[in-house]
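What follows is a short report on a single structure.
Below, a portion of the complex is reproduced, with chain positions unchanged.
Chains here go by letter, A and B, matching the order in which they are written, and residues are numbered from 1 within each.
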Amino acid sequence: MPYVHVQVAENDYSDDQKRAVMKRIVEALDEEMGRAPQSTNVVIQEIPKENWGVGFETIASMWSKR
Amino acid sequence: MPYVHVQVAENDYSDDQKRAVMKRIVEALDEEMGRAPQSTNVVIQEIPKENWGVGFETIASMWSKR
């Protein structure tokens, strides 16, 4: 405990980026809530862009316009 | 807000089917609960059939009998 589930749309994130996010979440829970780092689980789930809708548009559609 | 997580067993759903489900969920939350569409996230997660059990049988096993 704690358990943190991070959902992001797939975007070729590197392992370094994922580790950096995990590290900062563990630090935040340690420093702000006193949760011991070794008991904190952080899971990052990468969702296909076609499977994530925001309002009436998918992230695949939004990002294709960029 | 809101955030809706839809889990279904993998079944070759098309992007059109997924968009249609997302659209109707966003409309339902807008019309029934006044939630603004642009702030509503819908994530569809497709689970391998061997990884979903209902009672003592997996969906893979059930669907193989159809």
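Quick note on the criterion: a contact is a pair of C-beta atoms (placed from the backbone, for glycine too) under 8 Å apart; a residue touches a chain by one contact, two chains touch by 3 or more.
In this text, all values refer to a predicted model and were calculated from it rather than measured experimentally.
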| item | value |
| --- | --- |
| Copy count of the single sequence across the entire complex, 2 present | 6 |
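Note that in this section only the chains that are shown with their structure count from here on.
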| item | value |
| --- | --- |
| Centroid distance [mean C-alpha coordinates] between chain B and chain A, Å | 20 |
| Interfacial residue positions of chain A with respect to chain B in the complex | 7, 47, 50-56, 58, 60 |
| Residue numbers on chain B that touch chain A, as the complex places them | 15, 18-19, 22-23, 26, 37-46 |
